[in-house]
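Okay, here's the structure, questions in a sec.
Omission of a single protein chain aside, the complex is shown with its protein chains in their original locations.
After this line comes subunit A, so read on.
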Amino acid sequence: MSTKNWPLWEVFVRSKNGLEHRHFGSLHAADADMALENARDVYTRRNEGVSIWVVESKNITASNPEHNGEMFEPAQDKVYRHPTFYDLPDEVKHM
(Lines give C-alpha, C1' and ligand atoms only; values in the text may rest on other atoms or scores of the structure.)
Protein backbone atom coordinates (compact mmCIF):
# COMPACT_ATOMS: atom_id res chain seq x y z
CA MET A 1 0.00 0.00 0.00
CA SER A 2 1.32 3.43 -0.89
CA THR A 3 2.24 5.63 2.01
CA LYS A 4 0.39 8.65 0.72
CA ASN A 5 -2.16 9.15 -2.06
CA TRP A 6 -1.74 11.77 -4.74
CA PRO A 7 -3.95 14.76 -3.90
CA LEU A 8 -6.90 15.90 -6.02
CA TRP A 9 -6.61 18.92 -8.35
CA GLU A 10 -9.29 20.91 -10.13
CA VAL A 11 -8.59 21.72 -13.77
CA PHE A 12 -9.60 24.94 -15.53
CA VAL A 13 -9.07 25.38 -19.26
CA ARG A 14 -9.23 28.43 -21.50
CA SER A 15 -10.51 27.10 -24.83
CA LYS A 16 -9.21 30.06 -26.79
CA ASN A 17 -8.02 33.57 -26.14
CA GLY A 18 -10.92 35.85 -25.47
CA LEU A 19 -12.73 33.22 -23.40
CA GLU A 20 -12.46 32.67 -19.65
CA HIS A 21 -10.96 29.59 -18.03
CA ARG A 22 -13.73 27.10 -17.40
CA HIS A 23 -13.86 24.17 -14.97
CA PHE A 24 -13.19 20.97 -16.95
CA GLY A 25 -12.95 18.37 -14.20
CA SER A 26 -10.41 17.08 -11.75
CA LEU A 27 -7.54 14.63 -11.49
CA HIS A 28 -4.93 13.25 -9.11
CA ALA A 29 -1.28 14.27 -9.25
CA ALA A 30 1.68 14.37 -6.88
CA ASP A 31 2.39 18.06 -7.45
CA ALA A 32 1.37 21.08 -9.51
CA ASP A 33 3.74 20.34 -12.41
CA MET A 34 2.43 16.82 -12.75
CA ALA A 35 -1.14 18.09 -12.43
CA LEU A 36 -0.55 20.41 -15.40
CA GLU A 37 0.93 17.64 -17.52
CA ASN A 38 -1.82 15.21 -16.63
CA ALA A 39 -4.44 17.88 -17.29
CA ARG A 40 -3.02 18.37 -20.76
CA ASP A 41 -3.26 14.63 -21.49
CA VAL A 42 -6.64 14.08 -19.88
CA TYR A 43 -8.54 17.21 -20.90
CA THR A 44 -6.89 18.67 -24.01
CA ARG A 45 -6.11 15.76 -26.35
CA ARG A 46 -7.87 17.54 -29.23
CA ASN A 47 -6.76 21.14 -28.92
CA GLU A 48 -9.48 21.96 -26.39
CA GLY A 49 -7.29 24.57 -24.74
CA VAL A 50 -4.65 27.27 -24.99
CA SER A 51 -4.14 27.70 -21.25
CA ILE A 52 -4.61 25.49 -18.19
CA TRP A 53 -4.93 26.33 -14.49
CA VAL A 54 -4.70 23.67 -11.82
CA VAL A 55 -5.69 24.28 -8.20
CA GLU A 56 -5.43 21.76 -5.43
CA SER A 57 -9.04 20.97 -4.56
CA LYS A 58 -8.53 21.46 -0.84
CA ASN A 59 -7.73 25.14 -1.48
CA ILE A 60 -11.16 25.87 -2.88
CA THR A 61 -13.76 27.32 -0.54
CA ALA A 62 -17.24 26.62 -1.81
CA SER A 63 -20.58 28.04 -0.75
CA ASN A 64 -23.04 25.58 0.73
CA PRO A 65 -26.21 25.02 -1.34
CA GLU A 66 -28.13 24.56 1.90
CA HIS A 67 -27.51 28.23 2.63
CA ASN A 68 -28.57 29.37 -0.82
CA GLY A 69 -31.43 31.25 0.81
CA GLU A 70 -29.31 33.68 2.86
CA MET A 71 -26.70 33.73 0.16
CA PHE A 72 -28.64 34.53 -2.98
CA GLU A 73 -32.15 35.61 -2.06
CA PRO A 74 -31.19 39.19 -1.15
CA ALA A 75 -30.74 39.87 -4.87
CA GLN A 76 -34.19 38.59 -5.73
CA ASP A 77 -36.29 41.59 -4.63
CA LYS A 78 -33.95 44.19 -6.08
CA VAL A 79 -35.76 44.61 -9.36
CA TYR A 80 -34.50 48.17 -9.58
CA ARG A 81 -31.15 46.72 -10.60
CA HIS A 82 -32.66 45.82 -13.97
CA PRO A 83 -33.32 48.24 -16.84
CA THR A 84 -36.91 47.06 -17.23
CA PHE A 85 -37.76 48.52 -13.80
CA TYR A 86 -37.75 52.07 -15.18
CA ASP A 87 -40.85 53.51 -16.87
CA LEU A 88 -40.00 55.56 -19.92
CA PRO A 89 -42.30 56.74 -22.72
CA ASP A 90 -42.10 54.76 -25.97
CA GLU A 91 -40.87 57.86 -27.82
CA VAL A 92 -37.50 57.64 -26.08
CA LYS A 93 -35.18 55.84 -28.48
CA HIS A 94 -31.69 54.38 -28.08
CA MET A 95 -32.03 53.70 -24.36
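To be clear about the criterion, contacts are C-beta pairs under 8 Å (C-beta built on N, C-alpha and C of every residue); 3 or more make two chains touch, one makes a residue touch a chain; residues count from 1.
Here is the rule we go by: contacts and distances are computed from a predicted model.
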Choices "Cytochrome c oxidase subunit 3", "Simple sugar transport system permease protein", "Carbon-monoxide dehydrogenase small subunit" or "Ring-1,2-phenylacetyl-CoA epoxidase subunit PaaA" - which one is the UniProt name of the chain not shown | "Ring-1,2-phenylacetyl-CoA epoxidase subunit PaaA"
What residue numbers in subunit A mark contact with the hidden partner chain?
-> 1-6, 8, 25-28, 30-31, 34, 41-43, 45-46, 62, 64-66
